[in-house]
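Only one structure is covered here, and it is reproduced in the block below.
A single protein chain has been removed from this complex, and every other one stays in its place.
This part shows subunit A:
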Amino acid sequence: MRPLDEKETTAVFEKLFKFVGNNLKNIVENPSHEGPDPNPGRYCFRLHKNKIYYASESLVKRATNVARPNLVSLGTCIGKYTHGGNFHLTVQALNLLAANAKHKVWLKPQSEMSFLYGNHVLKSALGRITENIAPGDGVVVFSMADVPLGFGVAAKSTQDCRKLDPNGIVVLHQADVGEYLRMEDEL
């Protein structure tokens, strides 16, 4: 377990910024209430075995007591480094993203399952969409009851969505909560 170096930090922050925009400040400066300390600490990012973790400072302090090979996980895993050296957000980051999301898409109830099986979001599935999404922005996908289901990358801007035919792809799938079942071993 070690703090991120500069390159890794920019990679992680750029990825997060796509989803949360200026709320990134919130993620970093969020006071933590874990542990017995009377004054709240902050959250920080740690790299451990190719995975990036988001954990409170008090937790990190305690985790140092565990030997590196023995430490399985700490805090919330938000993403991992692939073999190619790219950073990917994983579905565990969903809570963090959903709370601070800038661009959101709400799915109609009948098309929720389709998304949870790993498919892209089509125009016909859109229940609601936030205004001025640009293609390439990170989008968090919600059910109509405001339950976060996953996230992805916008394929079309909000304006284009109006003219899109019902089978056009609006959001490219990246992660969804169905992965907890489908890819239990990998996570």
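What we mean here is this: a contact is a pair of C-beta atoms (placed from the backbone, for glycine too) under 8 Å apart; a residue touches a chain by one contact, two chains touch by 3 or more; residues count from 1.
Keep this in mind: contacts and distances are computed from a predicted model.
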According to UniProt, what is the chain that's been left out of this complex called? Choose from "Elongator complex protein 4", "Nucleolar complex protein 3 homolog", "Pantothenate kinase 3" or "Aldehyde dehydrogenase".
"Nucleolar complex protein 3 homolog"
One chain isn't shown here. Among A:V12, A:V60, A:L96 or A:V171, which residue touches it?
A:L96
Which subunit A residues would touch the chain omitted from the figure, given the whole complex?
23, 26, 30, 33, 95-96, 99-100, 102, 104, 106, 126-132, 144, 146, 158-159, 161-163
